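A single structure is presented below for examination.
In this view, the complex is presented without one of its protein chains, the others remaining in place.
Labels run A, B, C and D following the written order; every chain starts at residue 1.
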Amino acid sequence: MNYFVNRLLYLLVVFVIAISGVFVLVNNMPGDPAYGLAVYIAQQRNMQFEQALEIAHKMMGIDPHESVVTRYVKFMNNLLRGNFGYSTFYNTSVNEIIARALPWTLFVISLATFISFSIGIYLGAFAAQKRGKTIDTLISTLASIIQAIPPFILAVLILFVFSVRFRLLPLGGAYPVDMEPSLSISFIGKVLLHAVGPILAVAIPQMASWTLSMRGNTAQVMEEDFIRFAEMRGLADSVIASKYIRNNAMLPLVASLAIGIGYMLGGQTLVESIFNYPGIGFYFGKAIAVRDFGLLTGLFSLIVIGVIVATFVADFVYALIDPRVKLK
Amino acid sequence: MSKIIEIKDVSKVFSRGFFKKKHRVVLEDINLEISKGDRLVIVGESGMGKTTLARIMADLEKPSSGEVLWFGEDIHKIDKRRRKELRGKVQYVHQDPYASLHPAKTIYKIIADPLANAQRVNGKTLYQRTKDLLEKIGLVPAEYFFNKYPHHLSGGGRQRLAIARALTTDPEVIIADEPISMIDMSLRAAIIKLFKDLNDLYGIAVVLVLHDIGAAKYFTFEKGEIVVLYGGKIVEKGRGIRILENPAHPYTRVLINSSPIADPELARNRVLEQLRSYDVPIRTKESKGCPFAHACNYYTEKCKEEVPPLVTIEEGHQVACHVFGK
Amino acid sequence: MRKESLKNFYYDYIQPLLVNKKSLIGLIILTFFILMATVGPLIVPLDMTSNFAERYQKPSLKHPFGTDYFGVDIFQQIVHGSRSVISLTMLASFFAVLIGTVIGVARGYLEGIVGRAIDAIIMVFLVIPSFPALLILAAVFMNYNLNVVEIALLVAVWLWAPLAKQISAQVLSLKSKEFVEASKMLNMPLRYILFSDIAKLLIPYIFINFVMQIKGAMEFSVGLMFLGLAKFDPTHWGIMLNYALYQAGALYTAKGFHYIFFIILNIVLLIYGGILLSQGVEEVFNPRLRGNE
Amino acid sequence: MNSVLKKFIAIFVIVFFTAGIFAGCGQQTKPSQEATQETKPQETVKTGEIRLATDWPFPFHGNPFGPGGVGGAWWFVYEPFAYYIPQTGEYIPRLAESWKVEENKVTVNLRKDAKFSDGEPFTSKDVVNTVNFIQAMWQWPYDIESVEAPDDHTVVFNLSKTSSSSFVHTLLTDGAMASLAPVHVYKDFVDQAKEVADLGKKIFYLQTEGKPVPEDMKTEYEKKSDEFRKKVNDFAPFKTLGKLPVVGSFEPVKVTQSEMEMKANKYHWASSQMKIDRVIFKKWSSNEFVWASLISNEIDAAHPSMPKDVVEQLSTLNPKLHVLTVSDLSDISLVFNFKKPLFKDLNLRKAIAHILDRNKIRDVSVWQANSYENYADGILKSMESKWITQDTLQKLTKYNTDTAAAEEILKNAGYKKVGDTWQQPNGQPVAFTLSVYGPHNDWVLAAREVVQELNSFGFKVEMKLIPEGMRDQVMRSGDYDAAIEFGSAWWGYPHPLTGYQRLYDGDVSAITSFPAKDKYNTPWGELSPYDLVLELQKNLQDENKAMEIIQQLAYITNEYLPVIPLYEKVLPIYYNDGYRVTGWPSKEDPIWSLAPGGIERVYDLLITTGKLVPVK
């Protein structure tokens, strides 16, 4: 238990440093969210730009003269209370945006991770057991090639092929607006259908990397003495493959699974923007584009918290499932 | 000034846990001396503290209490430079020659680098000295090995190489931790022989940590001392041949009794002495009594309460036992 | 002696890579691209004059990869663009590996409060998501005219942390190795222990990471061009792709298939070469590394 | 371990399903029960639906004063007094039945059958309140000195003396003036709005008259307006009322991040003619996304810029897709930063005008656009013949693509070509950066072509992309050498004044720092374009005088090249005919010219006049 307390304190320190770093970074970002509005006002009303800017600042509730330190103290203070700040662009609290967007992102990444993990584990173990055979070469070559495709290219291709060319998938959104959200089969079906694109874009590269890691791990575990001992005991291949090889090869991956989910929170910007999917990444991209610093810091903090929680959970899960760690 | 290493009242406690509450006494009040040209064997099973003792002697670990003197100077009180100077005189050979040799360096480099560092030589002299050293420990022809890597050698060859490396600083004492346990039976004698030769021919004091009583006997039957450790304490100490032929402590007896005998007839007829327990005792600061009490077949109530002192039962033979101490 | 050690080096590090199928193919691919970047522009001329009427020509002898939306030869652009792609990618990977190694080794060797502090720094860079951070950095540095080296450094800042973490773990285990202890016993100086004993075993590891970084650096550099941080280079593959996908909409027209295909092919092939090489390197060197643990 | 792993996976599955369910429920901003249960007027059931693409703020607040307003729903929701068709110059009455313009006074007679979508009648009180609201919130338009409501259906606007003559047009056609703040929705704010607006006006008039403004008045105003603004900004009718009562033809009923659903206003005055009772907006996230939506019939109409080949492909993939183009009343230009010494040299700008092949640039960038073949006179190509006399044209330099001419100009001015590179008279190479806003596809394509042509001529030009969200800032701060930007543009009011104002006393001059107040040599003597613009504004009603000034401005613009226009932007409008809706007017119909600056007006007009009908 001491270990976890220790670890928690350490992660807390890391968190504070990271968040402060993010804050400094965002606050040094050039650009003024009120600029566009000011240009518009100045042009429409034929007034001096400086004056228009002042009006725009007031309209958006931005105080450009507030010192960075004050802002920082305010921000940290809010964060302590679980308040992620205020979005000037959306004119609402970041918490509300997170409440709207996070479930979708979590939905996509957890489903994508689940799918890619299960298939990747299976394929990796399968390939490793057929090491050197054609099927192994095929699987690992394919996985490597998929890994070589930059994710945004993959996302664009998926969108084009499935939504545009063959019109199999709906374009954009999380569900059709003319449906009432409910637990009905048809609604859940629509939600799943809308999520297929983003899920594929996340899951395919993931799957490739799980496959390759699992293949490597399996190959390593297969060399272990206890595998040969299991063979010597006359255990069936299927039992060895599942209980002995797969379980042991999977352990390190299960830990990285949790961490992976944390990291994916931050990596959704491109995919969600391409698929127009209303998750965290979508808002993140928007926040950068419109220089919504409040939203930006808020989402950044969320992602950092996500990664840290994931790291912590990974430690915990790993200790839970691996007796070698548990007993130490 | 013939004393090279003196260990005075050395204890070692390993602590762990967040508040360092869990602890384990690994060594307790050890006193030892090594003088020029000595042979010393530390025997005992694993977990008895022999490796820790050897590492403390070689200053690879700090004792929790007590003094370690090299050439009469407390190594934890002298300055770094002096310690460095003295360190060359005390060398250590690890148990596992696979791990103690750099896997990606050639044999030439493994010897020549420290040689150049210690002797401040280079060029042809370095080459010649490296060659001499390799030949000295029996890797002949030396040039054949120069561009080989450790994994090209057998276990015995590797251990020789590790010994050769220890010799680069012209040490006055070599401490070797289980130098033969990772080596094939047929090559073990040769390594022990090498240590004996180093001792005989160059006057280097040798401290061997062994669990193999036979090897201990081979090393000390001409001269040298044996120290038997149990539960972090010296239970018996004395001239090698004397102890092996007339063991006083019950543990020493069991140890000798359990050692393999290379004679089928004798082996089949011998009766193994069984202990009451084969567990390794875990001693804490609160532990009382003789560490062997829980396993000893001769224990008395006294053994549970009082730590037996190390008493001399004969010239050059000390034992720490309430029962056999007299 | 020297000749011998060269030979040894060849047999220990080069020859196994040539024997391993994966690393051999990877090496061939990478060599091909490096040649393309170095020698290519000298051989292949670049004519960027647009010719709208000649756009989307199918691959032919005259235009091996066809022409793009502007009617410019795609092959020429790929060849000339490889220079900026490869220089930025390689530099960024190099810096990432350099920073990662130095910090990782330092962390591995330093105990106590300094070590924990370095640990925390590594962790900080691990928990800040790199891509969004880079987006912001891109905006922050937008008005500085950064040169390739500076941009590579900027990219490397977000790549080194995982490597540093791995290296520090490696060093932590290596420094308690018995051969390191032996070097200490032999009074070997710290620099010898760090740069000869420890670094020697990290080299294959670092190399693998270097190759792995190529992928990350490649993606980042393309992203940076999109964002306008890196100096705009119309033949940079990332920009070509941007033109193809977003400006010219080549995906949406049957004529433009080859346009996108050849750009993606080259990007994927380059990264795939790196992946193959690193897989090969891992296969060749890791057993030995593992065997010594 | 096995069982633990299974548990772990089970937890995992549960977590993602709950996440999904959470995501499903409580996602969208939708009216509360109260709104849906309201008794509906008896209406014939209509089933027409049209799908469009646009943008809107999300979470949707329904407050036009809040950030983002109501997005693309604007013209469906807020009707102006009238629509103005630029091509015919005709005003189509909407909320106004008729109006009378007198000296500094506009009297508007409101339509008597206009009702809000919740059944409340639309009266002159709503207009008064709206004007107070805008003035209080936006500190604009102070052109309106006061507004009165003599009866429920008459509004009298008293304009200030300084009000420009084009303001009447704005007043009549601007969607903001009539119905933004219905009294029954904003009832808690009415008095406060009037108080703040009056105070603001008072200060403004004191300032324009050059009189001192008492400090306490200023502070009072600051305090009151801040308080008011904060209150209004926080007000989200769509959320708090659960509905958005609108006077326009459609009312938003359900809004998500990616889609917005609007239902017809049953009480709308044209309701009986409308055959379409539902509008679905898709989020316009990127042009490619809109292309994809058009191909797959996800939307019925949109106006993205699209390369030629994509259009061809689209038409083959979707034969129901039609395209037409209208002038976007704006042009894309090469603009210079006159703070950089390089561009102060007119010779260089002239040479550039000769080097560029503007037809080629147009082909690459927006192929449907109108090309400026010869001139750079600051008047849109499509309007040139209307505003520039033959006589004037004779006087203008023709900038046809002619590199030899360019070379000659440069050589005469002391430039030298050394190797492949042109050098300035001071020995420096002609080198600069061309900045272009990254997210605008057509601009980037144009920039690439410009850079390419200039480089092959022997200049050293590099291109730089301005990241998303940074355009105004970069351009305003003058942190560029040359750039691609809107040049002279008409925007809402199709008169050369708008364009010249932009060039010499507005946005473009703000970013280029073109010395507009300097005097320039013309056949009419030494003239300053800045003065000319002011003069033109004063003489707008006097057509002859205006024409004369316009000739002079055209001359200066063409000869002194504050910007080089590349092509006249057009709005390509794509619509699916016969998939969901049909009845689109012919491509020549002047109604399309209403599209620039608010294409939803066209859709609204087509629906409310019953022209667009659902496909059976």
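As a convention for this text, a residue touches a chain if its C-beta (ideal position, glycine included) is under 8 Å from a C-beta of that chain, and two chains touch if they have at least 3 such contacts.
Basically, contacts and distances are computed from a predicted model.
Comparing "Lauroyl acyltransferase", "Dipeptide transport ATP-binding protein DppD", "Dihydroorotate dehydrogenase B (NAD(+)), catalytic subunit" or "Heme exporter protein D" against the UniProt entry of the hidden chain yields the protein name "Dipeptide transport ATP-binding protein DppD". Across the entire complex, the residue among A:Met222, A:Ala287 or A:Leu302 in touch with the chain not shown is A:Met222. Summary of contacts with the chain left out: across B:Ser35, B:Ser258 or B:Ser287, the touching residue is B:Ser258.
Checked against the full complex, the one of A:His65, A:Arg81 or A:Arg324 touching the unshown chain is A:Arg324. Screening A:Asn248, A:Gln268, A:Thr297 or A:Thr311 against the full complex identifies A:Asn248 as the residue touching the chain left out.
Residues of chain A in contact with the chain left out of this view: 222-226, 228-236, 239, 243-244, 247-248, 251, 321-324, 327.
Within the entire complex, the positions of chain B that touch the omitted partner chain are 45-46, 153-157, 181, 184-190, 192-193, 211-215, 217-218, 221, 244, 254-256, 258-268, 272, 275, 278.
By our rule, only the chains that are shown with their structure count from here on.
The count of contacting C-beta pairs peaks for the chain pair A-D. With centres taken as mean Cα positions, chain D sits 45 Å from chain C. Distance between chain centres (mean CA atoms), chain A to chain D: 36 Å.
Listed for chain C are residues 139, 142-143, 245, 251-252, each touching two or more other chains. With touch defined as above, chain B holds no residue shared between interfaces to two or more other chains.
The touching residues of chain D, when paired with chain C in their complex, are 286-288, 291-292, 295, 306-307, 309-310, 312-314, 360, 363-364, 438, 441, 444-445, 448-449, 451-452, 455-456, 462-467, 470, 479.
For chain A in complex with chain C, the touching residues are 10-11, 13-15, 17-18, 21-22, 25-26, 28-31, 144-145, 147-151, 153, 156, 160, 164, 216, 263, 265-267, 269-270, 284, 288, 296, 300, 303-304, 307-308, 311.
Considering their complex, residues 4-5, 8, 12, 177-179, 181-183, 185-189, 192, 196-197, 200-201, 288, 291-292 of chain C touch chain B.
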